[in-house]
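If you scroll down you'll find the structure; I have some questions about it.
For this depiction, one protein chain was excluded, whereas all remaining protein chains were kept in their positions.
Residue numbering begins at 1 within each chain, and the chains themselves are lettered A and B in the order written.
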Amino acid sequence: MKSSTFALVCVVVAALVFAALRWYGNEYLFFAGYVVLQFIVLATAWNILGGYTGYVNFGSAAFFAVGAYSSIFFHKTFPLPIPVLIVIGGVFAGLVGLGMGYLTLRLRGAFFAIGTLALAVVLQTIITNWTYLGGSRGAYVIRPDEIALVGPYVQYLFLLMLGLAVIAIMVARGIEHSQLGYGFATIRDDELAAEASGVPTLKLKLIATTISGALMGMAGAPFPYYLGYVQPGTVFGLEYAVNSIAMPMIGGTTSWVGPLIGAILLASLQQWATVKFSSELGVLFVGVLLVVFVVLAPKGIVGLVEGWRRGKV
Amino acid sequence: MVDIPYDLIVNALVAGLLLGAFYAAVTVGVSISFGILDIVNIAHPGFIILGSYLAYIINARLGLDPIVASLLMLPVFYALGALVYQVYYQSFEKRGQDALRGLAFFFGLLFVTEIVLVLVFGVDYRYVHASYIGPSWNIGIVDLPLRMLVPCLVALALVAALQVFLTKTFIGRAIMGVAQDQLALQLMAASPTRIKRTAFAISIATCAIAGALLIIIQPVEPSVGREYIGRVFAICVLGGLGSLPGTLIGAMMLGILESFTSTFYGPSWAPAVAFGVLLLVLAFRPSGLFGR
Partner (left out) sequence: MTAPLLEISGLGKRFGGFVALDGIDLAVAEGERVGLIGPNGSGKSTLVNCICGTLTNEVGSVRFAGESMSGLQAHQRTHRGLARSFQLPRPFTSLTVAGNLRVPLVYTVNARRGTHLSNAEMDARCAELLQLVGLAEKADHFSRDLTQVEMRKLELARAMAAEPKLLIADEAMAGLSQAEVADIVALLIDLNKRGITIILIEHIMRAVMSFSQRLVVLVSGKKIADGKPDVVIANPEVERAYLGQ
């Protein structure tokens, strides 16, 4: 499928989803749907670095938080419309991603993963001690209930996140089908051999960390407006880090489809469990599924389906 | 220049040393699993918290001293470690090369342990009772809380015992050998997998003791473990991978650094110290300060 055709399909699907929810008319679905979409963006973003180049990022929460807190910062200093905030959050988180990319110069494999965790804690400590942004107590954002053209504010946020999800998926698919994705795969397989074959590995890794970080930041930017309240403990929560790893791993890391499937399944499961039981039980499912899948089905759902289809043919 | 009180500095130093010895107990397990076996067990702090809670239960129900309780738990943790290694070996090490999924496996374990503890015990802080929690010895201007001194001594004993085990016994030397030369081990008719399983089980067994020490030093809730991820890996890398004396020195350095940070800048900055040190060491000297 050509990229333009694919883009058209994405937009049509997104429009249908929005129309269906609107027709159904239950406000809660927009609330829950927003979270699912947010995780589609996070999982897809994580996979651009983790799945395509093989560099595991444990610090997804930090990028999400950079987006969220850049919105808080501008909310306090110079209020801007959310789409602009999304772009700004993406720029800041992208810069942090670029910095993380330079870590790959010295750190491979497990050391890089631990380094990203360290990065997240350092950022969290800075934010916790930054009183202007609310410090450890957090910050409130007052948002209007309604907005022109769309109506209820939550629907507006949902629509924005829907747009972001479409963009993230198109970016991921675009990378996969381009020379860039080819280069990423060589880095994942063998970095030394990639260099020897002429692949500028550092440049490609920097591109991957920047795009991945920027998308995560963009997912975080509208978050203060969604919740109305942001606290370091919430946005730096381990839940974000675990989910953004678990969703691609469970869905399958080799293509854009995997994170999408993983995010829809796991995020919906968590929403359901949160309502039915408790949010802890929801994330427990994710943790257990992550362990079970990496042990028993290392290629994820996509791998299982492929294996099953091959078995049938 | 600002006049910093002399006794404040001395006390910060002493507190740092006591804390450092405890950090060594928390880290020795990782020095074995990560440093020697090359298994990136980021779930290690999760097992430590598990150790804290078990010490808490035994202390609360049976009134046993937490350290005695932890010694009783050693076989349980040893068995748990052997089990985890078996799953890890079958799923990742045997299949080879897929380090990415191995990492995700341990990350998942860490998370599952934490959430299960939250579901069972809630997020309230738990603590233990023992005669040495509370009183302090005062030697001149130096304040020695027994709550820190006892864990410090137990930690030193643990590190020393492991060092003797690794350097003087046959199995210990085989474990050290695993890192260098698997072939030589096979020639000695020792199965590398079995040696590694033993070593990993020992590394998890240390979590029973480290967990008890932790809950003596401070009240514990399930997410406390996260703070220790940075600490253990910072110390491990700082001390040069796989060296227990190096681990002890690295732990002391971090303990002192954190103690001074809390004293002069406030405790809220302390968690970042470990990770900051880790980032700096990783970036500028990946082989550690005393490393190979």
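Definition applied: a contact is a pair of C-beta atoms (placed from the backbone, for glycine too) under 8 Å apart; a residue touches a chain by one contact, two chains touch by 3 or more.
Remember, predicted model here, so these are calculated numbers, not experimental data.
*Asks:* In the complete assembly, which of A:Gly183, A:Gly237 or A:Gly300 touches the absent chain?
*Replies:* Going through A:Gly183, A:Gly237 or A:Gly300 one by one, A:Gly183 is the residue touching the chain not shown.
*Asks:* Out of A:Ala113, A:Val154 or A:Ala194, point to the residue that touches the absent chain in the complete complex.
*Replies:* Counting the whole complex, the residue in contact with the absent chain is A:Ala194.
*Asks:* What residue numbers in subunit A mark contact with the hidden partner chain?
*Replies:* Against the left-out chain, subunit A lists 179, 182-183, 185-186, 188-190, 192-202, 254.
Basically, only the chains that are shown with their structure count from here on.
*Asks:* How many angstrom lie between the centres of subunit A and subunit B, each centre taken as the mean Cα position?
*Replies:* 32
*Asks:* Quick check: in the complex, which residue numbers of subunit A touch subunit B?
*Replies:* For this pair, the touching residues of subunit A are 50, 54, 56, 58, 103, 106-107, 109-111, 113-115, 117-119, 121-122, 124-126, 128-129, 136, 238, 241-242, 245-246, 249, 278, 280-281, 283-284, 286-288, 290-291, 294-296, 298.
*Asks:* Mind pulling up the subunit B residues that touch subunit A in the complex?
*Replies:* Interface residues on the subunit B side: 34, 40, 42, 87, 91, 95, 98-105, 107-109, 111-112, 114-116, 118-119, 223, 226-227, 229-230, 233-234, 237, 268-269, 271-272, 274-276, 278-279, 282-283, 286.
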